[in-house]
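One structure is given below, encoded as structure tokens.
In this view, the complex is presented without one of its protein chains, the others remaining in place.
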Amino acid sequence: MRLTLIALAPLAGFLLNGLLGQRLGKTFVSVVGCALPLAAFALTLAAVVELESRGAPIVEVVYTWAVIGGVEFEIAFYFDRLTAVMALVVTGVGSLIHIYSTGYMHEDRSYARYFAYLNLFLFFMLVLVLGRSLLVKFVGWEGVGLASYLLIGFWFQDEDKAAAGKKAFIVNRIGDAGFLLGMFLLYTLTGTLDVDRINAAFAEPTPQMLALASTAGVLLFIGACGKSAQIPLHVWLPDAMAGPTPVSALIHAATMVTAGVYLVARLSGLYDSAPAASAVVAGVGVATALLAATIAVVQTDIKKVLAYSTVSQLGLMFVAAGVGAYAVAIFHVVTHAFFKACLFLGAGSVIHALSGEQDVRKMGGLARRIPITFVTFAVATAAIAGIPPLAGFYSKDAILWYSFASSAGGSTVLWALASATALLTSFYMFRLLWLTFFGRSRMSAEVEHHVHESPLSMTGVLAPLALLSAIGGFIAVPQFLGAQWPLPAILEARAPFYWPLIGLAVAIGFGGLALAAFFYAGDGARAARVQERFGALHRLLSAKYYVDEFYERTLHQPLLWLSDRVFLGLGDRRLLDGSLDGLAAFAVRVAGQLGRIQTGNLQLYLLLAMIGLVGALAWGLRHV
Amino acid sequence: MDRLQLLLLLSFAMFTLGMVGLAIRRDLLVVLMCLELALNGVLLSLVVFAQQADIAAGAVLVFLVFVVAAAEIAIAIPIVLLMVRHKRTLDVGAFSDLRG
Partner (left out) sequence: MNALLAELDTLLLYLFAVGAAGGSVLMIVLRAPMHVATALISTMVFLGGIYGLLGVHFIAAFQVLIYVGAVMVFMVYVIMLLEVRAVARSPFSRLLLPGAAIGALLMMLLALLLWHGGRSAAALPGSDQIFTVEAFARIFLSEYWLHFELTSLLLLAAAVAAIAVIKAPHPGEDHHG
């Protein structure tokens, strides 16, 4: 029962806040909205204890959903170490963000609705994580997409924000098509949708399974691309920053977007048997990582930088998963959750302090004004840049090592691209830190006057997250998962490069810091000059490689044309309306024609009567 | 052709001619007279059948029809007179107020 309760606790929060919240006031909403996720966290901890004491995964069957042709589809929850790690992150970081939201969203009119949606998201995320069969996971998959849509477009009165929500949902849907197809294929291959059974089946695969494993892997990865914002379905994540900042922290940094990585790790058995699919995963991952990092370098909105950073980091996670180091990918998920959430919430704190300003060109000199925010933000920045001994260093370095040396797909090219990404990451994150907190103030006088530190509900969350970003690397996730997800073997020839590569990674981290300081310290004149020199490149990057415009031209316009001209114009108006109108017009015409009989002329009527008489007689004659 | 057939044929012919005349003549009074012709045709067949069946009620019925015909013409003529006075013509085509 415990696993079900973990999922149901936030659902209860959704129902209570959604139905009664508006009426019962902010205190009620806050208490319910935060207590239930915390309860879920506590239950998850208890489940971990039970898991360890039992030594085997916990399976809970809730009920049988359907029996089709003798095959049973159940709603069941499955709890092993991987699930434990994900669930702890989801409920733990989730609870912290809920508490943060009580401060951030305090002035908002739709306070109850916000917490209702946030709890709803948590429920679906837990269903996704805990589900045993891909079908149940898909329910959670769709549900988090729905919650994401609701929360991105939370201030739906603004057209652009609502459009961003729609974009997220629609792009997700495209990925979901891949997920569904992959699910169907897997069912055909293995006869089951339960993830543990699928992995067991692929431990001893038949030739048929091997032949189609990569296809299934790629299809599922398309779904993961949609959810985790990889190329070509990455376009929704930057737009999703239209939602409230805690939402960006929870959904688009810590939990929902990592669902794709979780999926790949969950089906490790499949991907181990599908080298082609794994190669695709790693390739797309590293390409996305590099691309997003280049775009992040020129972004001027504080949240957009973090958004592209998330896309980039997710790419790195997929690189790890693509070379067989699933545990390392999950390790990075955990550390990323810590420092990215801290970064986003810190950004929220900055925005809150500056009364809504999000453009870094209008910030500066905030280090002394909002010290707590500054310190936590700086710690998280150092973590993501890979400065030892902070969390990010351990997980990112592991990724870089396995991208180089894994016997299941590691290559120099992969490592080089990933390292370039790491350098860019360090650079743009420290750039962000400098532009926001250092230098002379570029704020307007009005804004500068109101700068204030955030309330305790917000800073009280930033602190633990910063702490976790600092020491999180010592949580030995790969070792914890090592039993079931052994790290791939190291290529013999590459083993000696271990320590040199670590040194290089550290150098990259500090190198980025140095570069950022070089360009942006003082008045940032050097940066401005570079921008002028490489004007065309800067334009290309600012325009995000024109991907959105490309989609607009090739997909959006034709679809719009098709819907408007063909379906609306022809199908709906001509065919449906036309046929109905045509029938009506026909009836009117026939009636008009028939009406011509009534001329008022008596002789005509008589003639018609005679015709009838003749007819009757003729008919009577047949029976004579 | 025996007598019965002849007379019945005559009766049918008179009736048909009366109906046709009703339909094709343009003068209102002529139309009325064609109506009388049709009635007479029917009356002939009534007499023939009554005599064939040899029931006395047949003759009574014929007499009653005479009376009704007389009454009918007594009403019809004044109505025609009124209609003609209203429309100032005897053309049947003019009386189409019930059009539609």
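Which chain is which? They are A and B, in the order written, and residues in each are numbered from 1.
Operating definition for what follows: a residue touches a chain if its C-beta (ideal position, glycine included) is under 8 Å from a C-beta of that chain, and two chains touch if they have at least 3 such contacts.
Please read these numbers as outputs of a predicted model, since none were measured by experiment.
Panel shows chain A; residues 603-604, 607, 610-611, 613-614, 617-618, 620-621, 624 of it touch the chain omitted from the view.
Within the complete assembly, residues 3-10, 12-14, 16-21, 23-27, 29-30, 32-34, 36-37, 40, 43-44, 47-48, 51-54, 56-57, 59-60, 62-64, 66-75, 77-82, 84-86, 90, 92-93 of chain B touch the chain that is not shown.
What we mean here is this: only the chains that are shown with their structure count from here on.
For chain A in complex with chain B, the touching residues are 595, 598-603, 606-607, 610.
Residues 19, 22-24, 31, 92-93, 95-100 of chain B touch chain A in their complex.
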